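What you see is the complex with one protein chain gone and the rest in place.
Take a look at chain A:
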Amino acid sequence: MAIISTAGLSRTFATARGPVEAVRGIDLTVHEGEILGFLGPNGAGKTTTLRMLTTLLAPTGGAATVAGHDLATDAAGVRRACGYVAQSGGVDTQISVREELVTQGRLYRLSRARAEERADELARDLDLTGLLDRKCGALSGGQRRRLDIAMALTHRPKVLFLDEPTTGLDPGSRAGLWDLVRRLRDEQGTTVFLTTHYLDEADALSDRLVVVDGGVVVAEGTPSALKLEYGGSVDAPLQDTFLAITGRAAAPADAAPVAV
């Protein structure tokens, strides 16, 4: 069953140098309980698409439904159904982990007592219990990422959007995060929509990949299907497949540097 479906979803920004079409028309379907890897080169429109699907940015064209709620007419329903972790996270470095988690619960309209309980539950699930009274600014990169995800899981969303969740994490924290994403899907049936530039991550984690370039979907399918179609074999590296899809070859070895 489709939990997210979009048709011609697009966004044009008005700038001083004329309109910029960041997203030209995205058509995609995400199935319930799926881990979807949303790939594309820098500037392909990944973050803009995510910001539209999470109600942060109004589309200038097209339509979408998220968990049965229409993006254009029921933004409040969409907000209740999804959690979002932006690239930058979103916690105040001066505030304690506990206060941020409790406030987040209250923003989702939990009572104070329930919000405090929920903060403890989330801390237990995401291995943050010992850190509850630390300031958010005093967490390591991996701990901080777990906190960002805990914040987004406050209301047990049906869909979790993760924008480059493992950028800047050490290998151990990355592996921990992959386990967490799989656990969320396996135990709670959460649908996970994630963007990443790490193709090994996309390969290891995603049930299905959607590749965007120039603001439109240019390929989609399971990692093996894409490798077979664009890389020539199911064993082709995803890196080569990705470059074949987006038409960007690796820089030639003898290219002169632009600046030294």
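As a convention for this text, contacts are C-beta pairs under 8 Å (C-beta built on N, C-alpha and C of every residue); 3 or more make two chains touch, one makes a residue touch a chain; residues count from 1.
Everything below uses one rule, namely that contacts and distances are computed from a predicted model.
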Worksheet item: Which protein name, taken from UniProt, belongs to the chain you can't see among "Formate dehydrogenase major subunit", "C-type cytochrome biogenesis protein CcmI", "Transport permease protein" or "L(+)-tartrate dehydratase subunit beta"?
Response: "Transport permease protein"
Fill in: Residue in contact with the excluded chain [from A:R24, A:R51 or A:K158]
A:R51
Worksheet entry | Option from A:L107, A:A138, A:A175 or A:V234 whose C-beta touches the chain left out | A:L107
Practice prompt. Out of A:G8, A:G33, A:G61 or A:G89, point to the residue that touches the absent chain in the complete complex.
Written response: A:G89
Discussion item. Counting contacts across the full complex, list the positions on chain A that touch the omitted chain.
Written reply: 51, 54-58, 76, 79-80, 82-84, 86-95, 99, 103-104, 106-109, 151
